[in-house]
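Sending over a structure as structure tokens; questions will come in a sec.
With one protein chain withheld, the remaining protein chains of the complex are depicted in position.
Moving on to subunit A:
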Amino acid sequence: MRRFGTALAVLALAAATTACDGGGGEGGGGGGNTPGVTDTEILVGTHMPLTGPAAAGYSKIAPATKAYFAYVNANGGVHGRSITYKIMDDTYNPATTQQVVRELVLQDRVFAILNGLGTPTHTGVLDFLKTNRVPDLFVASGSRSWDQPDKYPGTFGFNVDYTVEGKILATHVKQSQSGRKVCFLGQDDDFGRDSLAGIEKVLGPVAAKQSYVTSNPNVGPQLGALKQAGCQVVMLATVPGFTALTLGTAAKIGFKPQFVASQVGADLTTLSKQLGPAARLTEGMISANYLPLSTDDADPWIQLFKRVNAQHNNNAEFDNNIVYGMSVGYLFTQTLQAAGRNLTREGLIAAVEKGGFQGPGFAPLRFSAEDHSGYGGQRLSRVQGGKQAYFGTVQETDDGDGPVRAYAAAPAVPPQNGIPAAP
């Protein structure tokens, strides 16, 4: 017992010494008492899978956002403040997300969490962020959970809802693949479930459905079952690593359905890298997106992002993940501009709810006090001749029973200096 006492005393001493440096971030200097905001700096944080089963492709998103902020900072920042972006690796493990987000909020005292990635991971920190009144902006996932303004007033989505996406993809399948047997393979969480809900709203019950968990990188049994069921179209709600795994496994067992994949798992560069010499398996895959494709050199946004990528991102291999990350950075910069010089958490949320943002995306962003979902539409794309390209028009819909219809508004062009101006 005496040594138990000694151990406790040493622990207390150690804790007390760390108490000094731990409290260092409090107060946030001279910029009032908003956490993470000083006269010269705004500190925001995120959680991303830099390692682990979902790291393929996704690990490039946060560095791209950071690179865009570096570009903004190099051009004077926002209202005289530079943006610091702290990236934490959560390995796509919900338990780790809990820890790293606590560290960001309680230890580093970030102003907001920006673009935290993953449906299963981010779901676990919603309540914690709400309790601590931390703005939770532009979550990198299309779960409908982010769009609950009454329950989570500070949480906003970025991606198209998986249900909206499911409806748009299923409408295409209904029109172009009519009479064929449609099946589904999805992640065994809200990502897969929301996606399936959208698909079944349009097509009715699918012929067969299978699910996978990221902690078990083997989809052999699932694809065997889908082949057995005679599926001709397989719709995927998969992260990139598992899209690649699915294409590879299907080829291995001689199963050749039409694959229709969710945007989050359909970046051609990432898939090609994962598949290596078998990259041609992506041929014919149908997907959708709401941002310009990385290969579209004529697009002014792509030109801007390529410039930023060369200057501030070590010229990383340019793909849709980088376009995505920089689009997030652009939108966040817009919201900071709109929130004004006197930056508070409430002011930021009010600015987002006021809405009216236009950026690289060509689908509508409908932020309001009642709507916290992200982009509301998509355009279909197809891999053909080793290139991913758009076809058809932009479609929009809601996550209820509303119809899927064309969205005609012209896309915005980037401002001259590439940085959104204050309204």
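Quick notes on this structure:
Just so we're on the same page, a contact is a pair of C-beta atoms (placed from the backbone, for glycine too) under 8 Å apart; a residue touches a chain by one contact, two chains touch by 3 or more; residues count from 1.
Keep in mind that, in the parts below, contacts and distances are computed from a predicted model.
The listed choices are "FMN reductase", "Cytochrome c oxidase subunit 1", "Glycosyl hydrolase family 109 protein 1" or "ABC transporter permease"; the UniProt protein name belonging to the chain that is not shown reads "ABC transporter permease".
When you scan A:73, A:177 or A:211 for touch with the missing chain, the hit is A:211. Among A:38, A:65 or A:96, only A:96 touches the chain left out of the display. Within the complete assembly, A:123 is the residue of A:34, A:123, A:272 or A:321 that touches the hidden chain. Although one chain is not displayed, its contacts with subunit A can still be listed: residues 1-9, 11-12, 14-16, 18-19, 22-23, 26, 50-52, 59, 87-89, 91, 93-96, 98, 102-103, 106-107, 119-120, 123-124, 127-128, 131, 188-190, 211, 213-216.
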